[in-house]
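First the structure, which I've put down as structure tokens, then a few questions once you've had a look.
The complex appears here without one of its protein chains, the remainder shown in place.
Take a look at chain A:
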Amino acid sequence: MTRDDDGTSVESTAVGDEPATGDANGRAPSRRSLLGWGGAGLALGAVAAGGTAVALRPGSDGRPAVPDDTLGAAVPFHGTHQAGIATAVQDRLHFAAFDVTTDDRAELIALLKAWTKAAARMTAGAAVGEGAVGGLAEAPPDDTGEALGLPPSRLTLTFGVGPTLFEKDGTDRFGLKGRRPEALIDLPRFPGDNLDRKRSGGDLCVQACADDPQVAVHAIRNLARIGFGRIAIRWSQLGFGKTSSTTPEAQTPRNMMGFKDGTRNISGTDTAALDKHVWVGGRDGPDWMAGGSYLVARRIRMHIETWDRTSLKEQEDIFGRDKGEGAPVGEKRERDEPNLKAMLPTAHVRLAHPDTNGGARILRRGYSFTDGTDGLGRLDAGLFFLAYQRDVRNGFIPIQQSLARDDVLNEYIQHVGSGIFAVPPGVRDKNDWWGRELFGRSA
């Protein structure tokens, strides 16, 4: 939930370790150039690479003043870390977890290469393969076409591998068992969990974030299509209205409970905090994960109707912050230092705070979801929680243990889906591919 992991506020620095060119392979025509705008998309991609923080500097009215011409820009695909973690959080999400259906290691590798190639193209705003139009009349086009004419929309595709890729039902499926990171643990059962198997787990995951939902959905749809026969979608989740910001200078977004969420989230430009809490270090264990991160995904259902019948005072007491400004109990401004002792011992913010959890901090980029109604006339809505951390064992787990046990918010929420994934480091260049280091030299 609104896991308000407070921490020291740090000066922003530009994301400096990403290459300045987002164009992945061979300068295929971008969706933009199909519109006749020539290389504008590529040029903007380069601007965005200089620092996404620049694009989201707040205006005088407190709202992010995003220059129109950067809204649709491309986020560089290649770099030390995968895009979509420290990247300024986009507005929309399509997250998908996949089962690998082939037993053939070579086929899996071929798929990851094909996926990487398609991902590089899509994030640059280009169509998959030979495009959506202009191919053989007798055959379905390589690209499904619904993103044709749309700008790159800051699409990022972030790839991860789940524990079952290394071992499933006691079987070492791809010869990877010995390469499983210790930190990629099977999550313990937390009190109150009501996990649906069909919305949990997965051998692989791809997180697609974009400012346009159509672009995010297009990306997952095309990756699934490329993969049919080797992978199958296990479950997926659409999200809207980011609930955490990695750009603390922008206005803090609100979750479905109406509360500001992510006031003290780790900034995407705070390299010191990212190195300390998010990126896996060279000595952390296995080499192939250095520069990567660990992702926990939780589908958290909110009991919206009962929450809406809760008094304002109770709502604010539950969180430990006020609803309008977002100020901690007893303080005036959202960003004032919280006095934890002034809050209820069971207040959400107090329990989630690093001081309560041995300094544990995570980078959150969750989204709200609303999947219609649940058949009982209740809104099937909540938070799709996504958190990145250097080690889940001293990131999500201690925080969630503290929350699951005592958080008074639990009366209004339930964790119904869960996944954990190792997110490898970034794809370095056009010869590199998702998971190459994992599969080692034999690939």
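We adopt the following convention: contacts are C-beta pairs under 8 Å (C-beta built on N, C-alpha and C of every residue); 3 or more make two chains touch, one makes a residue touch a chain; residues count from 1.
In the analysis below, contacts and distances are computed from a predicted model.
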"EfeM/EfeO family lipoprotein", "Allophanate hydrolase", "Methylthioribulose-1-phosphate dehydratase" or "Glutamyl-tRNA(Gln) amidotransferase subunit A" - which is the UniProt name of the missing chain: "EfeM/EfeO family lipoprotein"
Option touching the unshown chain, where A:T80, A:T101, A:T346 or A:Q414 are the choices: A:T101
Among A:P140, A:G175, A:G330 or A:G440, the residue in touch with the chain that has been omitted: A:P140
Per the touch definition above, residue among A:R105, A:R225 or A:R393 touching the missing chain: A:R225
In chain A, positions touching the absent partner: 99, 101, 130, 135-136, 138-140, 198, 225, 228-230, 232
